[in-house]
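For reference, the structure I am asking about is given below.
Of the protein chains in this complex, all but one are displayed in their positions.
The first chain written gets the first letter, and so on, giving A, B, C, D and E; residue counts start at 1 in each chain.
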Amino acid sequence: MHFETPWEERPANSTEVLWRYSKNPIIHRHAIPSSNSIFNSAVVPYTDGFAGVFRCDNRSVQMNIHAGFSKDGLQWQIDHDPIQMLAGNTELLHSDYKYDPRVTKIEDRYWITWCNGYYGPTIGIAYTEDFRQFYQCENAFLPFNRNGVLFPRKINGMYAMLSRPSDNGHTPFGDIYISYSPDMMFWGKHRMVMQPAPFVESGWQSTKIGAGPTPIPTDEGWLMIYHGVIHTCNGFRYAVGAALLEMERPENVLYRSRRYLMTPEVPYETTGDVPNVVFPCAAIHDDDGKIAIYYGAADTVTCLAFGYISEIIQFLKEDTL
Amino acid sequence: MHFETPWEERPANSTEVLWRYSKNPIIHRHAIPSSNSIFNSAVVPYTDGFAGVFRCDNRSVQMNIHAGFSKDGLQWQIDHDPIQMLAGNTELLHSDYKYDPRVTKIEDRYWITWCNGYYGPTIGIAYTEDFRQFYQCENAFLPFNRNGVLFPRKINGMYAMLSRPSDNGHTPFGDIYISYSPDMMFWGKHRMVMQPAPFVESGWQSTKIGAGPTPIPTDEGWLMIYHGVIHTCNGFRYAVGAALLEMERPENVLYRSRRYLMTPEVPYETTGDVPNVVFPCAAIHDDDGKIAIYYGAADTVTCLAFGYISEIIQFLKEDTL
Amino acid sequence: MHFETPWEERPANSTEVLWRYSKNPIIHRHAIPSSNSIFNSAVVPYTDGFAGVFRCDNRSVQMNIHAGFSKDGLQWQIDHDPIQMLAGNTELLHSDYKYDPRVTKIEDRYWITWCNGYYGPTIGIAYTEDFRQFYQCENAFLPFNRNGVLFPRKINGMYAMLSRPSDNGHTPFGDIYISYSPDMMFWGKHRMVMQPAPFVESGWQSTKIGAGPTPIPTDEGWLMIYHGVIHTCNGFRYAVGAALLEMERPENVLYRSRRYLMTPEVPYETTGDVPNVVFPCAAIHDDDGKIAIYYGAADTVTCLAFGYISEIIQFLKEDTL
Amino acid sequence: MHFETPWEERPANSTEVLWRYSKNPIIHRHAIPSSNSIFNSAVVPYTDGFAGVFRCDNRSVQMNIHAGFSKDGLQWQIDHDPIQMLAGNTELLHSDYKYDPRVTKIEDRYWITWCNGYYGPTIGIAYTEDFRQFYQCENAFLPFNRNGVLFPRKINGMYAMLSRPSDNGHTPFGDIYISYSPDMMFWGKHRMVMQPAPFVESGWQSTKIGAGPTPIPTDEGWLMIYHGVIHTCNGFRYAVGAALLEMERPENVLYRSRRYLMTPEVPYETTGDVPNVVFPCAAIHDDDGKIAIYYGAADTVTCLAFGYISEIIQFLKEDTL
Amino acid sequence: MHFETPWEERPANSTEVLWRYSKNPIIHRHAIPSSNSIFNSAVVPYTDGFAGVFRCDNRSVQMNIHAGFSKDGLQWQIDHDPIQMLAGNTELLHSDYKYDPRVTKIEDRYWITWCNGYYGPTIGIAYTEDFRQFYQCENAFLPFNRNGVLFPRKINGMYAMLSRPSDNGHTPFGDIYISYSPDMMFWGKHRMVMQPAPFVESGWQSTKIGAGPTPIPTDEGWLMIYHGVIHTCNGFRYAVGAALLEMERPENVLYRSRRYLMTPEVPYETTGDVPNVVFPCAAIHDDDGKIAIYYGAADTVTCLAFGYISEIIQFLKEDTL
Partner (left out) sequence: MHFETPWEERPANSTEVLWRYSKNPIIHRHAIPSSNSIFNSAVVPYTDGFAGVFRCDNRSVQMNIHAGFSKDGLQWQIDHDPIQMLAGNTELLHSDYKYDPRVTKIEDRYWITWCNGYYGPTIGIAYTEDFRQFYQCENAFLPFNRNGVLFPRKINGMYAMLSRPSDNGHTPFGDIYISYSPDMMFWGKHRMVMQPAPFVESGWQSTKIGAGPTPIPTDEGWLMIYHGVIHTCNGFRYAVGAALLEMERPENVLYRSRRYLMTPEVPYETTGDVPNVVFPCAAIHDDDGKIAIYYGAADTVTCLAFGYISEIIQFLKEDTL
């Protein structure tokens, strides 16, 4: 498998650690015939290009996930129909809705996690080898939970997943936890990883936080890119931050950005179905440290931002909570 | 009376059932000297052109209704002063505010309904023959109610009105009911017509719904265009749907769109005094099935969208709740 | 028809305008085998004794109304099964629940009103001649409404009903309105009668108010006994007040008690399924001015209080809002 | 091990399926020197008497669990100091608070579950053989969860636990779920068992529900006694119901009581630190079908009620949801 | 001036630091003809007996303060009419309501503070020499504030006042602050004294706290008796605690009780207009260390509890936050 990280150089006049793709959004709200919006989606390198799982809300504003493929990570062909799950390690295919997918390759297959409606939001799990046949597994947790994100390899012999326990509405709180499983079926050893920051220390992440892309292994620990939320008098605003977690015990936070890496600023982020949202769900990176972050904007479209892993880490360490 | 439905052809590259007028908004927020915003307004064919009743919030953000006239339905002369009501079948002219008017011709006169402030919002009724003299009648209901919409002819010998019972604030619920009256003074035989849809089946109309323009008689039933609301973490978003009601018993819903027909997407809909609102209040249509829908955008301006009745009905029936 | 008002003299040491029956509660929560509680019920003189309609919540805490009979107004035989309605002026017998009945004799029959569940609470109407056969009529109003109370005779040729528009939960607001009907089917001419009092002038009725027993005609106007509610940091507290309304235009309030007549004070009022509630629904009175008020206590049991109409009126006029 | 179920005959004049102990409360709020209240506690037969784990809130209103012993199940000696946990299958002894314990014997040991504070309420697990040494294990779930109740034997080779996912406050919702574990460490195969009942069908359990004592195996299935909550305008009221679950697949509900078995009625239930609460946490039963249910009253004291298993099952089946 | 502290010995079987008067309540809700309730009131030694200022809510539930006198501190004659204020250092006698008074002797006169309604609750101030003529002064603060309590002597040459800033409703938060004034007219040097305790450390005072009686000088610092509030699913519960403040800088807390001294337990505290409230507003003490604490119960009646200052201080120091 060979791929090239989607890339555009930093604009000459920019000093930002993350910079936006000049052709954003890369996926428009009506990119497939039935869609109201396509956002908060996840991609991975696959064969000689890329594959992904996309949140497509249809024009009934029903939330579902679709497979998609791309040669260059920029132009995408997204299936017009949602993924039809087959039975994996469970017979329980009941799902009221599916949204905010993540994709992670672990060993021989690609694992999909998403927010799955089972009498309330919880974390759905499925695997695929070819992005054509998907096998749904047991939900990881009891409701209510969102933003389940797997690590890309076992830790101490066990699968590991970040998640954000929550409630059944527009949850005004939310911490990041980690849980472990020997078999992708039973989960335990739940540990708290990070809580929202005090308002006066880092307001943008003072209401709730949740993991974003699959954590990236680095020499200094797992690089976890996440979203943080502030509650203003006009609702929630979602921004992007990052943290470094200890490799063998990722429940230990080594560094955590006091400053955000990116906040809603441009029209496709500040206006849309839910104004003022940037929500990262995937990151492509390569050996020379380039990173391309896929994020949903305003719960309406899908966008790209670029950076260097080394600079992100430097940014984290400079001003840590 | 002769008129031509305001019209602009569907853009070449569009497959939408409803398409926006390229010169939207047709009425700007400051179209009269005192206005903060002009939106959620209603028009009808009148003599050799059109007349209408317009919601003009003034710069004190007091809500009132004004008469207006147009030759082509696109360019409007709106009175600078609000309508001064005369006594119709009541002496009760008390009104704390008036907003969201509808206009319906029944037999020999034009009936106006609106949200009328009488110790809370309820449905005000008036009639006019010339859009100069308006005669206010008894409020149809006790508070709290909004979006009262009359049928354009009697049904089983009685006037019929759709409405949405609600409460005294930013109501987070709301169904469409129908009520009947022998005389436009006393109302009864209240029947439930439609409730919000389950979130997982049609999220855009899962919080509340309310009737829009005067229902249109068709071979297949009354075509009711309505608004539906979703509650996101940044407030309410208003979109447009449609349903078919049984001709002689309109409390029976024959079909109802699972998908929206239109949702806020363009800047004059996604930004303004209340972002993310499209709110239809009137529709001009003619014998060849063209329809021009007048809608308020972002509680700030007045806009037009076009379509064909036959296509709307086909859209409804294809994917019905 | 002859009857004697249930009666017990004012205790020697009391100066209260209303005094409680020493054998309260007169109906216990388990007075019929299926009941969880029996309260907020209404009675009238009937043949040579009394008949009534009783709110009996069963042990599933489903709310329904039962007929009952008594020789002396103190000891009651309540039917073990709820009233089965027959069709009156409507085919709409749909009712999710029935509670808080009132009974009023107008001309040749007894009219029952109650809070009727039709996709939300509204005012149900029925009539009976014998408390055996009940004929259900059209609901008076759209939801949401509670505490519909009929006047005991037509006013200006029309039936008249007090009610309290509300919302779909534990409504934290509520005014008393009046509406008129020529035929018990269509209602209109809605007028506001009274609103809650400002907190600093009469705190006990500062959250919401609602009519209680059938208004009583007197030389000075209609005597309306009503409940008022205050919102404390431990919930709602319901007390009893009274007002005098103009005979021919009862929307005009002549006098209204600033002071309550009765507030929860004794254990069967301050504890129970809903603590701190006294809720009057009926009053028996006779020519010599004695009055026996039936009230629910703590949403659990049914009680009696006594007084003289003349003293209540004097009390009203002494210190009026 | 031999024991006699604590017992008092049904009062002569009672037709109740459950009847209260005439000497309630059996444990007073100040039964140990430091306690503010002792309630919502669990007991089991142990050696030649009984042992238990008791929720004792101290006078700082800190919640903790204490061991206790009794000869007859009526008179209890409760340890003055809270249980000091030892490490079981985890090093994570962190606990901000412990409350609402349950005790279940499975095979060779007694398992304790309780609401454990770990950055929010979740389900703590411990085991003991002698009620002196307690070994704390991994929390079963991520927060937020309460009312974790183990089955008294493995089902299909796995431990099984009922629980009620919730949020971080006075949760106004709550369903009963079941989860399975091969090892008391990792949990999965989460299935929904029961949700609150519709208000109009069984109001007393319309807000939230949660499992109570350890389920009891019977010929007809698992007898699960549970609490149900209604939300009145004066707060939450907790009552007691029961259901029968399928033996091998307890996520299947066979019967469920529409009526409550017991609701707060007597002073020690209707007044106290939290009025109007009856909350069952344990049940002693024997071969002849007598059952003694231990319940907390008003979040203040511990009480007993008696019944026959056969009558409870008959009651369930007579009027099931 | 000579007086004897009202007193009753500790019951033989009691180990409580504070014990209730066996004849509680000492003032009934109807102790004057117009009163609904008399509670949260303050008394001081005066001439050869006692005088006080009493919160009397009348039967309109208007809140006002009345003067009263007693020979023994147990039996009270309370004026039937509220205090009529004269102008002190202000012309602003506007007061929408007056409640929860405190009385403090400083140098030559008695100062009254109370919650005063001036477009919201704030702290009213008045002085008197004889409890007949009261001179109202400038309100100490802007709204919103409650529980203003003066120290009984100047500190560093300035008057000092504790208070609890709050909001305009049933405030779910509240800290104790101190402010200083050179002249009882202008206030400043505001300092935070104490905040509510973390729920897991001292739940009974985890929602809000407020000062009670005038602080008492002791060898170990100012003894401040205060109320603390917990928010249960059935509303607020008010208990009593105590703290020691540094003599010359009372913003410094030396000790603070983790445990409550008294919590609602007996019927006149657990039931009434607002259940589960004990609210101390005054304390009489003498040289031999006896203390009599006057407190309101259930927002309905006035009660007494007794103790020894030395034991209270020992209790504080034993288990301090």
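In this text, a contact is a pair of C-beta atoms (placed from the backbone, for glycine too) under 8 Å apart; a residue touches a chain by one contact, two chains touch by 3 or more.
All of these numbers come straight from a predicted model, not from anything done at the bench.
**Q** Taking the complete complex into account, tell me which visible chains touch the one left out.
**A** A, B, E
**Q** Which one, B:Asp100, B:Glu251, B:Glu265 or B:Asp299, makes contact with the chain that was left out?
**A** B:Asp299
**Q** Given that one chain is not shown, which residue among B:Ile27, B:Ala42 or B:Met63 touches it?
**A** B:Met63
**Q** Can you tell me which of B:Phe3, B:Trp19, B:Phe236 or B:Tyr308 touches the chain that was removed from the display?
**A** Counting the whole complex, the residue in contact with the absent chain is B:Phe236.
**Q** For a quick check of understanding: of A:Phe173, A:Tyr260, A:Phe279 or A:Tyr294, which residue touches the chain that isn't displayed?
**A** In the complete complex, the chain left out is touched by residue A:Tyr260.
**Q** For subunit E, enumerate the residues touching the unshown chain of the complex.
**A** Spelled out for subunit E, the touching residues are 90, 92, 118-120, 122, 138-145, 163, 165-168, 171, 173, 175, 177, 179-183, 185-192, 195.
**Q** Give me the subunit A residues in contact with the hidden chain, please.
**A** Contacting residues on subunit A, toward the hidden partner: 15, 200-204, 206, 230-235, 237, 258-260, 263-265, 267, 270-271, 275-276, 319.
**Q** For subunit B, which residues reach the chain that was dropped from this view?
**A** 29, 33-34, 36, 57-63, 96-97, 117, 170, 234-236, 267, 271-276, 299
Please note the rule applied: only the chains that are shown with their structure count from here on.
**Q** Give the fewest steps needed to get from subunit A to subunit E, where each step moves from one chain to a chain it touches.
**A** Each step joins two touching chains, and the minimum needed here is 2.
**Q** Subunit E and subunit D are one sequence twice: same or different residues at the contact, by the over-half rule?
**A** Interface between subunit D and subunit E is built from largely different residues.
**Q** Between B-C and C-D, which chain pair is linked by more C-beta pairs in contact?
**A** Per the contact counts, B-C leads.
**Q** Taking each chain's centre as the mean position of its Cα atoms, how many Å separate subunit A from subunit C?
**A** 58
**Q** Among all residues of subunit A, which ones touch two or more of the remaining chains?
**A** Counting only residues that touch two or more other chains, subunit A contributes none.
**Q** Mind giving me all the chain pairs that touch?
**A** Applying the touch rule to all chain pairs gives A-B, A-D, B-C, C-D, C-E, D-E.
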